[in-house]
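Structure first, then comments.
Shown here is a partial selection of chains from the complex, left in place.
Read from first to last, the chains carry the letters A and B; within each, the first residue is number 1.
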Amino acid sequence: MGNTFGKAFSITTWGESHGPAIGVVIDGCPPGLELTEADIQLELDRRRPGQSEIATPRQEEDRVEILSGVFGGKTTGTPIAMQVRNKDVDSSKYDIIRNMPRPGHADYTYQMKYGIRDHRGGGRSSARETIGRVAAGAVAKKILARHGIEILAHVVELGGIKASPMQVTDIKANDIKANVESNPVRCADPEAAKAMLERVKQAREDKDSIGGIVEILALGVPPGLGEPVFDKLDGALAGALMGIGAVKGVEIGSGFKAAAMTGSQMNDPFEMQNGKVVCSTNNAGGILGGISNGETIVCRIAVKPTPSIARSQRTVDMSDMSETNITIEGRHDPTIPPRIVPVAEAMTALVLADHLIRSQLYTRSYSK
Amino acid sequence: MGNTFGKAFSITTWGESHGPAIGVVIDGCPPGLELTEADIQLELDRRRPGQSEIATPRQEEDRVEILSGVFGGKTTGTPIAMQVRNKDVDSSKYDIIRNMPRPGHADYTYQMKYGIRDHRGGGRSSARETIGRVAAGAVAKKILARHGIEILAHVVELGGIKASPMQVTDIKANDIKANVESNPVRCADPEAAKAMLERVKQAREDKDSIGGIVEILALGVPPGLGEPVFDKLDGALAGALMGIGAVKGVEIGSGFKAAAMTGSQMNDPFEMQNGKVVCSTNNAGGILGGISNGETIVCRIAVKPTPSIARSQRTVDMSDMSETNITIEGRHDPTIPPRIVPVAEAMTALVLADHLIRSQLYTRSYSK
């Protein structure tokens, strides 16, 4: 279980890294939305491997096929099934991990949970699973765009190098977006991006890997999204983002800094602007009591360094329960945050689309 | 919606701060578990206000009543309904917030979402809502205890003062537990506890409030809990903990520190101990690929300072959409982390009990 996400806009993903295909089924997409394979492909291309000097060279075309739910270029309200065939698959180099779990990977826990696993390329726990999330996220983004909501993620720290803080409200989202896509580390600060890129290259030379922090922004979210008590918007975002592989921390607004602030510093005063209630500051990160307050939603996630490194590591051989060493062959991404950007955007879009649809019911007082 | 939590061990909470009562219904509790009101009261007394010099003096007995699901001292497998009557209720001092949302509170967002709200004492968004969570958490803890799992939380930072780091594996859980309950700030480091207590008093004198960090440990968790891909154990914990009021960040294991580590530092090597596979270190915080690996589960949450402070704050009067100031009367907790300890334990217990029951099905290979 656990392969379905969302209550009103719901997705179910399936597929293993070296199986025949990877895919997703969306249930609950409103009818009448214009949707083509090109819309999906755009986002899949952003997460696709083999695109830059710092990403894994696995060559996958990752062509998406829409198999249902769209008629005459528009969604019909029935399930949208999408899939991508796996192609560049050499499973032989994974024979070594059949019995030897890689440190930092899910090999050991899947084996303990299920007693059986498709070890090839990490099987279901592979990052290729995120293809389904990103494809569905592309649909969620289109729904959100209709309501003026935009999702945008960027790398704010990599290997200890921090981007200079920026005021989201001072820069147009499109500028950030352009900056982010202009460099392989997906950092909106061009100077920091250069240093980050050097840090990545050095990590690869060291046969090591580095982690980082990704910030996700949701702009244009109206007040009223989120269902207290257990489906709060911040709870949903935290669950969705922590559920991305390699993420070890999530914070909203001032996040961990809030722990050292006082109430008079932290509380965002309300004021009037153009006839609307707004907050003078945004320490809350756009969410109060689990419900959006109309300000930009700001999340940050801590991403651990890639667990696959070219150095020898200690592990056990579960065939005879002996201690041993493992050296993982092949070339891997020396850092994950740049490639996690489209995935984090997708998960945020999925949370917001789900809550947008759910909130349409309950935000309005009962007029009819 | 959103008032139900859990899929196999499921709870539904209800009630407002100044309504007649607060309660919870548990569905999915296994039959045959010994359960009395005293078991629940024990945990409710830990969260009850008016217990120490630094907590709100609202006097509530908070006597729990079990209304169903228990027969002859044992659970029957049918829903367990529990409730607490509200008693010490003076709603008049809340008249001011009917139209003036308090900064940092959910007044504004509830109003925007529902168009109507019970403003008295914060209504549904009051911390009194956690009574239902803590009562259900007490049942979850009993289930976990049968499987040798213990949940334990403590304050590790308050108002910027940090407790000295401790190795959980080096100290017996019972010792920590005893230390935690020996001081009003619920810090396991007695020296730090003293400084924290002074810091709290100073904040109150300043008519201000402070935040902090709480660490939650789950000891004795077997490998195999957690349902990939969207119901991962770390995702579920992050969602549950971020959903507690005032929490702005959640991290697992090395958490945000992992962002600045290298793979060779972060990866926990596997080794053999007493015939079992264990990890030499625990940077993962007990979870790999969303599934427990048998190590202690370690979470930390960032808690913002209490939003209710005695200073004048800027807000708006929504009756005429004018800017104004608000001063919140009454005495409030100057800091939340000590009182969040039992709530964070409860949510962690609820997540683990739910996943324990779910995992009983799927962990075992299909033998019959």
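The rule we apply is simple: contacts are C-beta pairs under 8 Å (C-beta built on N, C-alpha and C of every residue); 3 or more make two chains touch, one makes a residue touch a chain.
Computed from a prediction, not measured in an experiment: that's the story for all the values here.
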(request) Copy number for the full complex, please, knowing 2 are shown in place. (result) 4
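Assume only the chains that are shown with their structure count from here on.
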(message) Tell me the rotation angle, 0 to 180 degrees, that brings the C-alpha atoms of subunit A onto subunit B, to the nearest 5.
(response) 180
(request) Quick one: report the Å distance separating subunit A from subunit B, using the average Cα coordinate of each chain. (result) 26
(request) Under the touch definition given earlier, write down the residues of subunit B that touch subunit A in their complex. (result) 1-5, 7, 13, 101, 103-106, 108-110, 112-116, 124-125, 129, 157, 159-160, 203, 206, 208-213, 223-224, 226-232, 234-243, 245, 247-272, 275, 277, 280, 283-285, 287-294, 302-309, 311, 313-316, 318, 321-323, 358-359, 362-365
